[in-house]
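Missing here is one protein chain; the remaining ones are kept as they sit in the complex.
For chain A:
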Amino acid sequence: MIDDNEQITKMVSTFLSLNNHKCTIANHAQDGLEFMIKNEYDAVILDLTMPDMDGYDILEKINESDIRYKVIVLTASNISQENMEKIKQSETKIILQKPVDIDVLLEKISQVANL
């Protein structure tokens, strides 16, 4: 999970572990990108608005690279038409806007990650 909101990442991570899933946290986009390159994950939960490098930059870098991930965008921001086009061209499978119901979040993660 790549999100600069530490509270949310900790909570989602705990929530997922309660549901028998492992979650790696990255509170900085650059760290998240490095994890994605070095490791393998069933899915990536990605926030869009982050300082320095944002979620759109990550999606663009994934597109430019050989790595392929099933991405779930989880954001509190409104997405402009222009940015929506960027997302459509990426590996993003689902876009969820915060606040999202916890059951829906779990369902979507399971669905995207084929769990």
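Some notes on this structure:
Here, a contact is a pair of C-beta atoms (placed from the backbone, for glycine too) under 8 Å apart; a residue touches a chain by one contact, two chains touch by 3 or more; residues count from 1.
Throughout what follows, contacts and distances are computed from a predicted model.
Only one chain is not pictured, and the protein name UniProt records for it, out of "Tat (Twin-arginine translocation) pathway signal sequence", "GMC family oxidoreductase", "Transcriptional regulator TrmB protein" or "ABC transporter permease", is "Transcriptional regulator TrmB protein". Note that of A:Gln7, A:Asn20, A:Asn39 or A:Asn114, the residue touching the chain absent from this view is A:Gln7.
Where chain A meets the missing chain, the touching residues are 5, 7-8, 11-12, 14-15, 18, 49, 76-78, 80, 97-102.
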